[in-house]
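Mind having a look at this structure? Questions to follow.
Of the protein chains in this complex, all but one are displayed in their positions.
Right after this comes subunit A.
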Amino acid sequence: MASDVTCERLRENGAELALGVLSGRQRAEAVEHLEQCADCREYVEHMTLVGDRLIGLLPPAEPPTGFETRVSRALTRAATAPEGRPHAHPSAPEHKGVRGRARRVRLRMASAVAALAIACGFAGWGISTAVEAITATPVPAVESEPVLVGDLTSPLGAEQPAGEVYAHPGPPGWVAMSVALTGSHASYTGKVACLLEHPDGTTTHVGDFALRNGHGNWAASTPVDPSAISGARLTSSDGTVLATADLQVGQVQTPDVD
């Protein structure tokens, strides 16, 4: 058994794992054990059901006036929009031009990261200097290929930009983050964790890296299923969410020079 976690140890932490409150490292070890142990998997599934039903005991509450209309209109607009995405934040269209340009720059960077990543074989390595060097020069046309991309922003804040995220299905699949925190975390120095968010709200810990004064770049190999990933999250070592990103499928393609 590759995992050091025994069934007994798993049962000690299984409830916390099911409730999503186990720390990153313990969680990773527990998940590794679960991949090999059907009994413990069943145990955690039962605990997860208990957790879900506990949340189900919370009483319903009346949302603010107009909530139903606002949300249903947003969903309808999203379903009929060309890009098929809801616009939750009224300010989003104002940034469209900037975002479009940023996206093209990002796609160039994504292709550069992809090339670099594949060349280096991935192992959770820092890519700061290399990526900066590559993105500072024109990038030749590349093959069109899907990649998940997204802007990192401060959670629930005023959409302050905090960097970018890329996730490539591969093979080999990989995730890259380029971080430039702003606001209250702008001077953050220390270890951070990259987590991928799934549509059901759960997360997968991909790896850790270091930020210096709120800045850093990083990539690691990991399986990437675009249909099972909805976003990414950057957290500090104590679990504080520093930034989040919604991920969309884009295309790495010939650069569009402004």
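The rule is short, and it goes like this: a contact is a pair of C-beta atoms (placed from the backbone, for glycine too) under 8 Å apart; a residue touches a chain by one contact, two chains touch by 3 or more; residues count from 1.
The working rule: contacts and distances are computed from a predicted model.
UniProt lists the omitted chain of the complex under the protein name "RNA polymerase subunit sigma-70" (options: "Putative membrane protein", "NADH ubiquinone oxidoreductase, 20 kDa subunit", "Sulfonate ABC transporter ATP-binding protein" or "RNA polymerase subunit sigma-70").
Which of A:Arg25, A:His46 or A:Arg212 touches the hidden chain is settled by the complete complex: it is A:His46. On the side of subunit A, touch with the chain left out of the figure occurs at residues 12-16, 18-23, 46-47, 49-64, 67-76, 78-80, 85-86, 88, 155-156, 199-202, 227-228, 230, 233, 238-241, 244.
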